[in-house]
Structure formats: structure tokens, C-alpha cells
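Okay, here's the structure, questions in a sec.
Note that one protein chain of the assembly has been removed; the remaining protein chains are unaltered in position.
Let's turn to chain A:
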Amino acid sequence: MVDKSVRDKSVTGADQGSEEKVTIPAKGIKEPFFANSPKGGFRQHVLPGNKDFVVGDTIPRPKGGAGEGGKKGAEDGEGEDGFSFTLTKDEYLEILFEGLELPDLVKKNTVETETVGTRRAGLTTAGTPNNLNLVRTMRNSLGRRIALQRPSTAAFKALEEELKNLESIEDESEDHSARIVELREKLAILDRRRKLVGYIDPIDLRYDTTVPEKIRNSRAVVFCLMDVSGSMQEREKDLAKRFFMLLHLFLERAYEHTEIVFIRHTHQAQEVDEETFFYAKETGGTIVSTALTEMQKIIEDRYPTDEWNIYGAQASDGENFGNDSVKCKDLLFDALMPVCQYYAYVEIVGEGDDKLLNNSEEGADLWQNLREVDHAFPQFQMRRVAEPGHIYPIFRDLFAANKENAA
């Protein structure tokens, strides 16, 4: 299931869906019983609501059994009970990465940098107008006005209107003028009261407040390196994509901020976006070291090592030009491994290539050279995969909580 959702998602977008639907395969929760098959044999049905049938009418047999609607097939073709539930993104990742931890081999002093940020800290009675909390202020104001019985504008206006009406009528009677006087007095009282109890009083005011806080900031960048020369077909790319995606998801959980850099290479390397990385066609030779050089350059340009945790992941079919593999080894030794938190090399071999899968001693030039790196640096790991089913176990293997098993 996890495998399937990995198949359908993009690398950087992998964690954007907020919910993940998981369907438990029917096998685990099937409750079988001796049941009559819905098809075949002779049956009689009694149905209500005859309209115009007479004896002897024939009706074409409804599809999917004799009107008894068999179970619908699940989308994958395998019979499923349709028992599914929804996990939130966090629950999903929790299960996906259960028992995995970050390689904590080289704890740099600078794994976490500190910056100063701000944090909301409730309300205060003093502050700058731009921090005014309108809702709370108006709520206080309304409460105070109700409590102190401030005459509403509507009541005030109504009285004014009445007075105006009376004044406009020419009536010399005593009643009339007495009424006018009464109204004027009332109006004066209301007016005074309205001035006394203000619409908004300074004591109503509430301001949002923030306090400065030191934030331990951790950032990581993942370099995805892939050989896109002719020998890397759809299958190889798909496998690589799965691996990169898992890595990205995993690091996303561990660091507050994760960036991802795609570098593809043939006989020359370039940084590209995700779409191009996985889907664009490219032909040419294969020089692996160009990608490493590119990575080194990008690190120097954009990712100072005292602020960023650097992760490398490289996928290749193991082919390399001439004696370029030695150059790769040197680059890794001298430039990359000292700055990388972790570097994983995944070699994609042919399906059913058991000889290579099971024997890490054997391999082409590139594999042999990288093996030396593997021996020298604990944060370097290399594995071989042949089919989608291998990716997740290998990934778990690489990041297993107990390093001893993985090494």
C-alpha cells in the first residue's frame, strides 16, 4: 500500500496530501463462510410492483449475476473487502518511518543554527496600533457599553427625529411645548451620557504581543544525483524516483526546512527541476564525476556547510566512462564526504540479476571504487536494487535505528 502511494506521487509533492487512504488487503480480515454462488443453477425470484409483464415474457439477464449483484472487484484486480480507513499525513509518515532514525554518525557542532524569531504571547493592554487586536477590543467595548448602559445611537437618533417632528409642527398649545422641552431635556441627558460612556475607551484596548525567542533552526539539503544516459530506462528512473522520494519525505520530518537539488548527468551534469529530472530524454556518454563536481560547486555557492546539513543520494546503473570512477572516488574522498551528513549510492541492476544483488564483492569499476569510499567513511552507504519491492527495505536498512545491522 505504501509502495503504491509512493508510485503515484511526485518527490517534492509527496507530503502535500494531508490525508492518506490506506486499504487493508482483504486477506487479513476476510470472514469466509459457505455461500451459494450467485451464478448458475435454477432460481426463482418473487418481486413486487409488476407493471405490464404477462406470463411468458422474457427479460435479458442482467449483467453480473442474476440480479444478485456480486461483489465488485477492487481496483487492483485482487478481490478486496473494501475495508479502508484514512490516516492523516502524520500518522502515515509515522508508520512509514517507524523505527528509523537519522544517521547521527558525524554530529557537527553546527547541525543546528540559532536564529532569533518571535512567538505569539497573548494580549497586553499597551502596544502599537498595528498590533491592535480588533476583535478583543470591540468585545471589551461592547461589554462595557452594555454594562454602563450607554444609550445606543439608534435610540438617540429616534429621539432626535421625534423632536424634529414636533418642532416642525406649528402648535402653540401648552402640551406641545412642554413635550418639546421634555424631549430636549431627555436628549441632553442622553447626549451627556453618551459622552461620559465613550464608544471606545482606552481601557478596552487590547494588543497582540509577541516575545522574541531563540529558534534552533535546522536545515537540510538533499542532492539527488542521477545518471540519465541512454542506459537508464523508465524502470531504472522509476526505482530511483522512489528512493529519492522516500529520502526527501524522511528528511522533511527531521528538519524544519528541507531543500532538494536535482542534478542529472550524462557526460556533463546540470541542475534541473523535478519534471526535467525524471521525464526529459537525454542522450550521451556517462561521466559520473561531472555530477559530483556540480554538487560540490552548488554546495560552495549556496549551501554553506555550517548552516546546512547536506545529504547526497545517487542513483546509477553502475556504468561509467573509462577511468572516471577513480576520479569519483577522489572527489568523494577529498571534497564531498567531509561535508556530507550522509551519502547513499543506489545501483540499479537488472531484474533477476541475483549474482550482483547478493554479492557486494563483485561489480563494475564504479562499484569497486565506491566500495573503497564505503570502507573509509561510515556515513557512506551503498546498495543494489532490482525491483520496486527492494526500495523500501533498503531504505529502512540504510536508516535503521540500530546501525549495527545495517553496516
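Simple rule for what comes next: contacts are C-beta pairs under 8 Å (C-beta built on N, C-alpha and C of every residue); 3 or more make two chains touch, one makes a residue touch a chain; residues count from 1.
Note that contacts and distances are computed from a predicted model.
Chain not shown in the complex: UniProt lists it as "SpoVR family protein", one of "Spermidine/putrescine transport system permease protein", "Phosphoribosylformylglycinamidine synthase subunit PurS", "Energy-coupling factor transporter ATP-binding protein" or "SpoVR family protein".
Within the complete assembly, A:Asp57 is the residue of A:Asp57, A:Glu172 or A:Glu361 that touches the hidden chain. Think of the hidden chain as still there; on chain A it touches residues 29-51, 53-61, 66-67, 79, 83, 85.
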